[in-house]
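Missing here is one protein chain; the remaining ones are kept as they sit in the complex.
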Amino acid sequence: MKKNFIGGLMMLLTLGLSLSACSSDDGPVIINEPVSVAIEMPLNLENVVVSNDVTTLVDVKTGEAHVAANAIKKTADGYVVEFNEVAEGTYNLTSKGDLTFTVDGVAGKSSFEMTQDNVVLSRQAKSAKLTVNTFAAKGGFVISEIFFTGTTTPEGKQYSNDQYITITNNSDVTLYADSLAFVESSFLTVNNYEYVPDISKDTLAVDAVYMIPGTGMSVPVEPGKSITLAVNAINHKEGNANSIDLRGADFEFYDISSNPTYNDVDNENVPNLDKWYCYTATLYTMHNRGFKSYAIAKMHGTKDDFLKNNAYVGKYVMTVNGNAYEMKVNNTYKVPMKWVVDGVNLSVEEEWQWNVLPANVDSGWTFCGKTLNDKTRYSKAVIRKQDADGKYVDTNNSTNDFTAEAVPSLLK
Amino acid sequence: MKRILPLLALVIGAFTLASCHQEQTDYYTTARLTLTVPDSISVRQIQGTMTLQSLNTTLSQSTSNITDYNFDMQVLRGAYKIDVVGMIQYTTTHGGLQTRHYRAHSDYTPFADMPLSTAKLPIILLDE
Partner (left out) sequence: MNKQILHIILLVAAIPVMAATPDSVLTEHHTVWNTVNLEAWKNPALHGAAFATDYSQLAILADYQQQSKAFVLQKGTGHTHYQIEADTYLRLSNLTAVWGKASYMTGHNRSIKWSSVSDYELIEPYILADTLGGRTEKERYVFEGGYATRLGKVLLGGEMMFRAEHEYRTTDPRMRAIVSDLTLRAGAAYETSRYHWGAAFEANIYKQTDNVTFYREEGVIPEFQMTGLGAVYVRFSGEVNNLYFNGGGTQLYINASPLNGNGLFGNITLGQHRYERIAASLNSLPLTKLYRHEAHLQAGYKHRAQHDAAIYVDASYTQRLGDENMVGSSQSNNYPILTTLTMYKNDILNASLNALYGSHENTDWHVLLKAGYEQNTEKYVEPERKQKYARVYGKLGAQLMAGIGQQSTLTCSLNGAYIKHVDSELSIPVLNTEAAAVAMLNHNYRYLKADYTSVSASVRADHTLADSRYGIFAELLGGATFCSESEHELRFTLKLGMTF
């Protein structure tokens, strides 16, 4: 009786002990196949090249990290980085690095950093996907200022050589200004002729194309920074006390004049724009009453192919004193609207007839001067407004986006 | 002794049955978030990352796997804050192709139904 009782008790005890000890704790289980992390690139980027990448898996329990440096490979399924000998568990996944890409034809570069916390990896779930999403390659280059009126000399004569245009990188990534061209519209905003053929839907008729030279990544412009294209990058104050010192410009318009008395000054310290075409045989200046529209466009192909293939052959009807005259369009080339990155319509209130640029580039217009020959227009510029975080406002409507008749920012 | 033993077993059994607490072990559910896209656009491609942050523990979990506007993720049942960021490529009514960023957000969404818990969020297209 005694023996049975105690025997029974001991059995119960052993049973209890073994039951509670039964929950066996396995050591960490290594996933026998490599863990693959897919890096998905943003939809609007093309020709993406990844460099200096570091992808890390940090075990949430131990803090132990698996680090893969320069390991993102481009495969048929996209960009993938693999990890070997990863134990089952919960991980914080981080990937960072640099990207070069083209967006809407314009080359850019940016860095990326994405994190996903608490990713569970196991033999059944051995892949993860990170989407590069957080930066905005939107915005791109915008025309931030056009100083087209020129100044006046102390004697009261008009002085147009100090004109300039400023282009700003309004995005969050470094963009390259190579092959970005300053173009001037052939047609005026104050003469709405009917042009045949009508190419205005998807083509801009230009009479001047001056391109920023480069091999693709020669002219980096960081987010928020600007480049200034000056008609003449000299210190105009020397000749005209009311003018501007433009020696600090990034590029200058240089023309070889056919007229020996009018020669362009070449500041050797400031690179010249690559002149693809200009209607004038002498020196170029912007229309200082502001009757033309200006745009920046990303040129494709060579200058020779452009000049050979893109001439605008057409006619328009001009009505004078009741008589209609058919006129041939001269000195005009076609720039596909797809190449246009940003544009601004300029006009005067008294004379405005139409917007040369289509509505999705600029549905409004801006001005320095209200009347046909407004004497008060000089030493004024149109400047794009900035919002609270320093970004330029770009609703594709210069009536709203620009401050008209502003003090030129380089005029001191 | 013989008579008492079965009575003993009955008493103990009754006591344990009456007091035994039912363990609630239905911990996880599949949370499915469906993005609703405005009718005016015809989507070509969509990509995005959904992050769920538990309102109770503040821990986050994310997924970038989107199929047919749905994100699926296995989560601990409870209440979550949802944030979705991504890009969408679509053709407009005028026929042009556009790529834009979008986001979706919810301060509070319960995922407690089992085995599948669904929620819908409209996407907000961001200005470019």
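Per-chain residue numbering starts at 1, and chain names A and B are given in the order in which the chains are listed.
Criterion: a residue touches a chain if its C-beta (ideal position, glycine included) is under 8 Å from a C-beta of that chain, and two chains touch if they have at least 3 such contacts.
Quick caveat: nothing in here was measured; it's all calculated off a predicted structure.
Partners of the chain left out, restricted to shown chains and counted across the full complex, are A, B. Along subunit A, the points of touch with the absent chain fall at residues 1-2, 5-6, 9-10, 12-13, 16-17, 20-21, 23, 25, 58, 60-63, 90, 92, 118.
Residues of subunit B that touch the chain left out of view are 4, 8, 11-12, 15-16, 19-21, 23-27, 55-59, 76-79, 108, 110, 112.
As a working rule, only the chains that are shown with their structure count from here on.
Taking each chain's centre as the average of its CA atoms, subunit A and subunit B sit 38 Å apart.
Interface residues of subunit B, counted against subunit A in their complex, comprise 45, 47-49, 51, 59-65, 85-89, 99, 101, 128. The residues of subunit A lying in touch with subunit B in their complex are 40, 42-44, 114, 116-119, 129-131, 133-134, 136, 138-139.
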